[in-house]
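The complex appears here without one of its protein chains, the remainder shown in place.
On to chain A.
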């Protein structure tokens, strides 16, 4: 690891300690921005160092992290690299990983937006992001829809039942009215053979169904 070269020059921290305090970062710029992707160059690295220093300072007011305290290493084409934060006041030892992790976590949003990326496209491999809960409206939407549907149906049923009752009442009233009128002798319905003309199907008077129905009984000519 290139950190060993950098740090071991200043003090003799063990390799294991450094491994714990270093973090791998992976960026997926093309996936996030497509055609608007920027190229990863030394300026972007400078911005990254600045953001990490900003995060450290914001996390702990006592922190005096400088941009030069953040060391980047092993930048690949992917784009991925390792970084570690050193403490210049303490003879260039690495700041404990837990502190760095907490600082990054607290300022994740700011770091993401500086690079126009998100939690998924700017990954700190050891730092899991707290998942934001899905947006839950106060009343579940489905209850609202359900309420609307149910109201419509109940309205329909009530309408049909009431219409049916009214129709039946009208029928009863008409039949009693008819009977009353007949009793008074005022009905002017033309009657033939005791059957009112309207009830007769007049065609039936012309065609006698008994003889015309059964063609088979007539012998063919």
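Here, a residue touches a chain if its C-beta (ideal position, glycine included) is under 8 Å from a C-beta of that chain, and two chains touch if they have at least 3 such contacts; residues count from 1.
By our rule, contacts and distances are computed from a predicted model.
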Options "Transporter", "Defective in cullin neddylation protein", "DNA replication complex GINS protein PSF3" or "TBPL2 protein": UniProt name of the undisplayed chain
"Transporter"
May I ask which residue of A:26, A:57, A:105 or A:126 touches the chain that does not appear here?
A:26
Determine and list the chain A residues touching the chain excluded from the picture.
26, 28-31, 76-80, 128, 130-131, 133-134, 141-146, 149-150, 153-154, 156-157, 160-161, 164, 168, 174-175, 178-179, 182, 189, 194-196, 198-199, 209, 213
